[in-house]
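Quick one: this structure, given as structure tokens, is what I'll be asking you about.
The complex appears here without one of its protein chains, the remainder shown in place.
Chains: A and B, in written order; residue numbering restarts at 1 for each.
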Amino acid sequence: MISTARAILRKDLLIEWRTKESVPAMVLFSVTVYVLFHFGLDRDSLDGELASGVLWVTMLLAAVIGVTRLFAAEREQGGIDGLLLAPVDRTSLFVAKAAALFLFLTAVELVAVPTFALLLLGPGLGGAFPELLAILALGNLGIAAVGALVAALAAETRARELIVPLLLLPLLVPLLIACAQATEPLMRQDAGTEDLGRWLSVLTLYDVVFVLLSVAVFDFLLED
Amino acid sequence: MAAIELERLERRYGERVALAGVSVRVEEGRTLAVLGGNGAGKTTLLRVLAGLLRPHGGSASVLGADLPGERWKLASQVGYLGHEPLLYRELSGRENLRYHARLHGATPGRVEELLAAVGMEARADDPVRDLSKGLVQRLAAARAVLHEPALLLLDEPRANLDPAAVELLEPLIGRASGRTRVLVSHDVEGALAESDLSLGLRDGRPAPVGAELYR
Partner (left out) sequence: MYSKGLAPLAAAAAVTITTALALVFFYAPNDADQGFVQKIFYIHVPMAIVALCGFVAGGIFGIRHLRSGDRSWDMRSYVAIHLSIILGLAVLITGSIWAKASWGHWWLWDEPVLVSFLVVFLLYCVYYPLRFSIEDPDRQARYSSVFAITAGAFVPLNFIAVRLAEKYTHPRVLSQTGGSLPGEMRLTFLVALLGMALLFVTLWKLELTAKHASMQLKRLRNRARVAA
């Protein structure tokens, strides 16, 4: 199972590297949204709750782009049949797609988060960096699992571009709550880490539930 | 045990009947020609045989696997050459074949062997989107036989191929390959010449092979 997952992941990363269709779009989108928030909120710098909120809401909206494009190669080039004809476990497909999304999100954050710090974050990131990494990692995992599931659910429907955001964003609300609440103290002038344990636990619970659930139901998708 | 045994196979698409009452028996190593006009259900039949679509009625047994329950058994035994080449356009021929090899557990050596067999060594590293339809079809054929399948499902396999290519592909997908084959083609005479039995379809139902079929 692992080897097929790896083969599929490798293929997806290779295609993304060649076409550069998802990650640059997500980065550009994120930075644009930061600029929008600057004008919309009429603020030069944010801290605490506002900073945390802007960072995470932008992340989720950018994720929508990644999720919508997750099965694009398969859809446009008849690749789904290729996968269905091979002795490939649906679970490997799920793992591969979720891993791809996870890696894309990480790549986006490598650029978007420092840009956010530069453009909008008053206190700066130095305060509690390792904690931020933990939140980002767990957050990405949840988005990846739910995103892969939503991508598969919407893969064959006609109104895919509408359904993905409408389906993905409500499902991500608990994750948003946990991530935003956990990040908020890190972005205050006097960075602290209150309640971090509690929110990380909620995030972990969310991740576990959705990873298990997605793996369980994925078998029933993408087959006829 | 026949390679393919269909008994009153049925497949619907919503309310519309795509296939109904299709019965046929194909022994190992034989070729079945499936003929009919556009929309007759030929491609649907191939997809059911490939395990891509599940039958809605009747019974179907392909290579010893009962459909739909045992579809998973078919996974590595069927080679499908359909209208879509099933190749990623941004990747090269070699990369595509290597990817399929990994999925099926075939070796890189086999990939090189096939690239040579279909005359694609020179352009194996060009992205598929830069290749002409004929070259893409060669690669698609290579992909279809990469894992040495017992059953070949061929939907207009010689479309876009020049005579040289047709000859190259003959030992892979032709009668000479020795595999059980189901062949869909609009070239009625050619198809009948290289098959052992034939099935005509009209509106999803079996019909005698003749001029009537295309009315």
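By our rule, contacts are C-beta pairs under 8 Å (C-beta built on N, C-alpha and C of every residue); 3 or more make two chains touch, one makes a residue touch a chain.
In this text, all values refer to a predicted model and were calculated from it rather than measured experimentally.
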Just to verify: which one of A:163, A:200 or A:215 makes contact with the chain not shown? A:163
Among A:4, A:58, A:140 or A:181, choose the residue that contacts the chain missing from this document, as touch is defined above. A:181
Residue-wise, where is chain A in contact with the chain that is not depicted? 149, 153-154, 156-159, 162-163, 166-167, 170-171, 173-174, 177-178, 181, 198, 202, 205-206, 209-210, 213-214, 217, 220-221, 224
Those residues of chain B that touch the unshown chain are 13-15, 17, 54
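Going forward, only the chains that are shown with their structure count from here on.
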When the centre of a chain is set as the mean of its C-alpha atoms, what distance in Å lies between chain A and chain B? 39
Chain B partner contacts - residues on chain A that touch it in the complex: 3-4, 7-8, 10-11, 14-15, 18-19, 73, 77-79, 81-88, 224
Can you name the residues of chain B that touch chain A in the complex? 50-54, 72, 75-76, 78, 80, 82, 84-91, 95, 99-100, 102-105, 127, 143
